[in-house]
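In what follows, a structure is listed as structure tokens, so that the remarks can point back to it.
All protein chains but one are shown at their positions in the complex.
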Amino acid sequence: MDEPTLVVEDLVTWYLTERGPIHAVDGVSLAVQRGETLALVGESGCGKSATALSIMRLIPSPPGLIMSGRVLLEGRNLLELPEPDMCKVRGGDVSMIFQEPMTSLNPVYTVGFQVAEAILVHQKVSEREADKRAVELLDRVGIASPARRAKDFPHQMSGGMRQRVMIAMALAANPKVLIADEPTTALDVTIQSQILDLIRQLQQELNMGVLLITHDFGIVAEVADRVAVMYAGQIVEEGSTGALLECPTHPYTRGLISSVPKMDDPTGTMLYSIEGASPNLLDPPTGCRFAPRCGEARPECRECRPELESTGDGRRVRCPGGGGRI
Amino acid sequence: MREIAGRLWRHPRGRVGIMITAAVIIIAIAAPWIAPYDPYDIGQRGPRRLPPGPGHPLGTDAQGKDILSKLIYGARVSLIVGITTGVCVTVLGALLGILAGYLGGFADTLIMRICDILFVVPGLPLMILLANYMGTKFYMIIVIFTMLGWAGVARMIRSQVLSLKSRDFVLASRSVGARPGHIMREHILVSVSPLLIVNGVLSAAGVMVAEAGLSFLGFGDPTAVSWGKMLYEAQSGHALLFGAWWWVIPPGLAIFITVFGFMMFGYALEEVLNPHIPRQSAYSKLRKGMARYAGIGKQAGIGRPGGGESVG
Partner (left out) sequence: MSGAYWARRLLQTALILFIVVTLNFFLPRLTPGTPAGHLYNDPRLSPEAKQEILAQFGLDKPLHVQYAVYLGNLLRGELGTSFSYRRPVSEIILSRIPWTLVLTLSSFLVSVALGVALGAAAAWKRGGHLDTILLSASIVVSALPSFWIAMILTLILAFYWPVFPAYGMVSPHVPVGWNWAFIGSVARHAFLPVLSMCIGGIVGYGILVRNSMVEISGEDFVRTARAKGLSENAALYRHALRNAMLPLVTRIGMSLSGLVGGATVIETIFSWEGMGLLIVEASRSLDYPLMQGTMLIMAVITILANLCADLAYARLDPRVKLK
């Protein structure tokens, strides 16, 4: 495996509020290879979307602010790029699709126009050529009668089709990395797998790296090569999907996986849930952030903040007591 | 209620609004005691067209009446017409809007068609015409304003009601057999009442301006002393040609301050009753805070200010 295409190092992003800054992303590091899918998992509010938006430098500002860290795309630090260069990166090298296809498309322009626009931003072609390519892209993402559909407006399409359009827009310039922020959460279950298959297929065709953000471990099991689990703004565990699902190390990861009811559980099994609530990111606890809810917490867990440490064979865990709990 | 009053007082604009509104109301009520002269008393007339000076701090008008006294008494007309109309317009508009929105069908169509007609015909000319037909006593003015003003409130309330009608709590109420009247009173009315209150206050403010305009054109109550009428007298007395600023500035300023006070009160009320709207002041503070943090970051040699731009 050659060098990872996208490397995030110690990213820190804050959201400023009247009562002080919210530490949304608190020292996150991860890496995405071409041709590989990294899933970023966590509950709502843990900072996964904020991480993705920080990579794209789309954090709304005010109130957001990227405080420190590096985001390296094939060696270039995106956080230091002047804005016009960053615009070229967005959609050109790194693309992003969002959760809500309903509201993510501009209602007053046709679908074909919006896809063609994505093409025109990054390639010097004529408008007619861009329109033609837009239709090809729509075809590629599985939209029937693409030439006719290109003249439709977003409100005339179903949610699944709109998401396909988003994907078409994201792929317009053959990006190296695709960030997908909960792309199927707002869709029907039947459409979900179609969209996931589509992303998978396109990834292989284009040899893209995919950063898939989700809260659903089922999706992780289906499409991800590697997983990073996030909690309260930090990565708490990371590893290849198979290994992590088989023997999760961090208590939070174990809690998450146990929470998913399994098909072969005997009837009458009580649903497992992790006690407590996620911490207030305005004033995060010192020490391990999961300690208040952790069944295995020890005194030193609350005192000093644990670091993310490698446990060998590509696994990293942020837990002083972690490692080797089988 | 007390809690709302408390929050209103702490709100910077709310405090201003309350103070101004209260001051004007007090002045209006206490007019006979604080005004140096009585403009309705034919016996009390001074020399005509005096500029400001001793005895008449704001001078006298073309008939020798003291301007300051007229100013004080004028508050009564504006307040009475404004507040009464505000209340009537809101009540009538809410009633018809809720009926139209909730009952739908024929009632809805009928009420909305009437609204359409009222919107089609231009306002001020229609008011003038009606004032001609119906007389210009101040209670008639109230009636005219109400007749023309309820349509806007009704439309707004109706669209609110339409969106509320399909909400779960209404459906739940209907499914246990609640009668329409009950639902309209207990659920719908309660939900839109913050909107109504705010609208009432802002309407009152608007009516005061409109009444001033009507009086200014000479179609107000000829027997009453009002600020609009004072401006009318200024205009027809050619104050502008003779530089008699003391005929022009005081009444207009009075209108402005009163309306401003009501509007501050209304907007503060809106923010207090509906805490979901992000406060404008918050954004200015955020910008300043951002600069400070970006500065910290820069000093430490790290931190990329404006990680995303201001879109959003």
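Order of writing sets the labels: A and B. Residues in every chain begin at 1.
Definition applied: a contact is a pair of C-beta atoms (placed from the backbone, for glycine too) under 8 Å apart; a residue touches a chain by one contact, two chains touch by 3 or more.
Predicted model only: the values in this text are computed from it and were never measured.
Of the options A:L6, A:L58 or A:L73, the residue whose C-beta touches the omitted chain is A:L58. Of the candidate positions B:A94, B:V192 or B:L231, contact with the hidden chain is made by B:L231.
From the set A:L6, A:I22, A:M96 or A:A297, the residue in touch with the chain omitted from the display is A:M96, counting the whole complex. Considering the complete assembly, subunit A touches the hidden chain via residues 56, 58, 60, 62, 83-84, 87-92, 95-96, 98, 100, 103-109, 117-118, 121-122, 153, 155, 166, 169-170, 172-173. In the full complex, subunit B contacts the hidden chain through residues 113, 116-117, 119-122, 124-126, 128-129, 131-134, 205, 209, 212-213, 216-219, 231, 234-235, 240-241, 243, 245, 248-249, 252, 255-256, 259-260, 263-264, 267, 280, 283-287, 308-312.
By our rule, only the chains that are shown with their structure count from here on.
Centre-to-centre spacing of subunit A and subunit B amounts to 50 Å, using the average Cα coordinate of each chain.
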